[in-house]
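Can you keep this structure in mind? I'll have questions shortly.
Not every chain of the complex is shown here; the ones you see sit where they belong.
By letter and in written order, the chains are A and B; residue numbering begins at 1 in each of them.
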Amino acid sequence: MSELTHFENGAPNMVDVAAKPITTRTAMAEAIIMLPEPAKQALANNPKGDPLMVAQLAGIMGAKKTSDLIPLCHPLALKKVGVEIEPHELGLRVTATVKTEGQTGVEMEALTAASVAALTVYDMLKAASKGIEIRTIRLLSKTGGKSGDYHAEE
Amino acid sequence: MSELTHFENGAPNMVDVAAKPITTRTAMAEAIIMLPEPAKQALANNPKGDPLMVAQLAGIMGAKKTSDLIPLCHPLALKKVGVEIEPHELGLRVTATVKTEGQTGVEMEALTAASVAALTVYDMLKAASKGIEIRTIRLLSKTGGKSGDYHAEE
């Protein structure tokens, strides 16, 4: 395998995508959050002020900051960002969905949305337990672009 | 257990820390990155343009954006941020260390630095494998503040 795409003559580079066709791109990513028992209880006891909605919003806003956070990401006009959080056997599962129409994919935007949402869950519940862990952050699927579609194994 | 600290009468709130004493606070967090074989090879074949240094810088800069990303985090004058990346049996291990002198801790800053560094590793190597996964993001330790020191179990 030759040089990484983000490097040109050994120097980091925001690669030229001007010649690529504009296509619809989607990506979906997940984050699994392991909640120790005290954190689970704190969550269950707070139906009114919903900490998960804070995390959803943080994830959506985080997706819009992706090119500011990841040095070689292109700025993209995102057309849709959604973040859902549901119960999971370990605690919680975040799924983030991002769509654009452009010349480069939105995998990093989906992964960033899921990560920021998961970090916000940690922040909201850390008074109950500092042992909360994000156990997985991964790409679930992507569509569009030259490299074709991708679906992670179960 | 009563209401979460980030809520007041059911409304989200950046809590009042003005009455807390100013102490030295440190936090250390880690992120474990699982690299599939093609990603490991791509990394090994790029000694010149070092993708891990890009990730280290992204992590350091990410720590400075924590209060912009996590809705209820206080803005803090960070005194030190360091990010190291070393080989790990699964692929790579990121450790982030943050220090401040203030009225609230830097756990979120360390976790954000580790997360952004890990996401940047994904971005740098994703052309080699979309199956890269962040397997763990967790707090390793914190010192300072009323809640006392914390050290994660091995």
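Worth a mention:
Throughout what follows, contacts are C-beta pairs under 8 Å (C-beta built on N, C-alpha and C of every residue); 3 or more make two chains touch, one makes a residue touch a chain.
Every value quoted in this text rests on a predicted model; they were computed, and no experiment measured them.
The complex is a homo-oligomer: 2 chains are shown here, and the full assembly described by the structure file contains 6 identical copies.
Quick note on the criterion: only the chains that are shown with their structure count from here on.
Summary of the copy comparison: rotating chain A onto chain B for the best CA superposition needs 180 degrees, to the nearest 5.
One finds 15 Å separating the Cα centroids of chain A and chain B.
On the chain B side of its complex with chain A, the touching residues are 1-7, 10-12, 38, 41-42, 45-46, 48-49, 51, 54, 57-58, 61-62, 65, 68-73, 107-108, 111-112, 115-116, 118-120, 122-128, 130-139, 142, 150, 152.
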